[in-house]
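Some notes on the structure that comes next.
Let's look at chain A:
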Amino acid sequence: MTLGFYPGCSLKGSSREYSESVLAVSKAFDINLEEIKDWNCCGATAAHNMNKELSLALPARILSLAEKQGLTEIVVPCAACYSRLTVTKHELSKDATLKAAVTEANGLEYTGSVSVLNIVQFLDKYITPNLENRVVKPFDHKVACYYGCLLVRPHEILKFDREEDPQSLDVLMLKAGATPIDWAFKTECCGAGLSVSRTSSVGRLSGKIIGDAKDRGAVAVIVACPMCHSNLDMRRDAINSYLGEKIDIPVLYITQAIGLALGLDRKALGLQRHFVKVTV
Partner candidate 1 sequence: MSKIGVFVCHCGENISATVDCAKVAETAGNYDGVAFSVDYKYMCSDPGQNLIKSAIKEKGLTGVVVASCSPRMHEPTFRKACAEAGLNPFMCEMANLREHCSWVHEKGEATTEKAIDLVRILVEKVKYNHSLNEIKVPVTKTALVIGGGIAGIQASLDIANTGHKVILIEKDPSIGGHMSQLSETFPTLDCSQCILTPRMVEVAQHPNITLYTYAELESLEGFIGNFKAKIRRKSKSIDEKLCTGCGQCTTKCPVKKIPSEFNEGLGKRTAIYVPFPQAVPNKPVIDRINCTYYIKGKCKVCEIVCPTKAIRFDQEDQIMEVEVGAIVIATGFTVKQPDFFPEYGYGKYPDVITGLQFERLASASGPTLGEIRRPSDDKVPEKIVFLACAGSRDPAKGIPYCSKICCMYIAKHAMLYQHKVHGGKSYVFYMDIRAGGKQYEEFVRRAIEDDGVNYVRGRVSRIYEKNGKLIVNGVDTLLNAMPVEIEADMVVLATAGIANEGAEELAQKLHISYDPYKFFAEAHPKLKPVETNTAGIFLAGACQAPRDIPESVAMASGAAVKVAGLFSQDELTREPIIAVVNRQAPPVYSSCVGCFLCVSACPYQAIEKEEIKNRNGELIKLIAKVNPGLCQGCGTCVAFCRTKSIDIQGYTHEQMYTEVMALLNEY
Partner candidate 2 sequence: MAEFEPKIVAFVCNWCTYAGADLTGTSRIKYASNVRIIRFPCTGRIDYMLLLKAFDEGADGIIVSGCHPNDCHYTSGNFHARRRWIMFRSLCDFTGINTERIKFSWVSAAEGAKWAAIVNATVTSIRELGPYTEYKKVAKYPEKEVTHG
């Protein structure tokens, strides 16, 4: 079976391991993820602050290309891309004038027929039904599932999981054999776009997240967003200096954790690419 695939910039750059693990898990279930040809930037994180029409035209172009390619369902692993694509669909569905303007700007037909799946929705729909049978090495660890801000917000538009104390990643990890901890930082801010400009703020914000995960006994943090991952993983030095202690619990993408439970090759899952060594 074939589904559309929109990697976005992160999955081609700083979070290649996310892309690798998504593809590896899909392959294990005989799902072919077909990349959208000639795809462009989704406009996150800046476009919607600058120009509304542009911020919708960029994702609309991606969706138009997917339509043109005959795809009906596309998998969008990056939470920011998922958010932009879904918001665009929502905005264009309720404003015909905007839709016309965007279509004209792109020079591509847009009907809004393509459905957008975030990573959890993809896993739930195509992987979870057979997951428990296929687990060979249960991910038997205490894990902290961290959703970040974009996966579940704004709820009025995404209508995915619940805004406060979401559960979908926890349920997936439970099926992969893990014990998710109950904690309060699932949707707290990691520092997001300040990663480059204000590393110390990221250290403080992400530090609270990592610190609490560790205090509650988690041995790994599970994420579904490249930005969360880079802040929690790449900025570990800043985090540790904020916390004043050395915390070495690794941060795994949900697909990496599931890949491990499926017994996939560690290298195929890109685990060697992390800053914090993956020991689990």
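Everything below uses one rule, namely that contacts are C-beta pairs under 8 Å (C-beta built on N, C-alpha and C of every residue); 3 or more make two chains touch, one makes a residue touch a chain; residues count from 1.
On how the list was made: all candidates are chains of the complex that A comes from, given by their letters.
If you're wondering where the values come from, they're calculated on a predicted model, not measured in any experiment.
**Student:** Would you mind flagging which of 1 or 2 touches chain A in the complex?
**Tutor:** Of the listed options 1 or 2, chain A touches just 1.
**Student:** Residue numbers of chain A touching candidate 1 in their complex, please.
**Tutor:** Residues 155, 162-165, 182-185, 188, 212, 215 of chain A touch candidate 1 in their complex.
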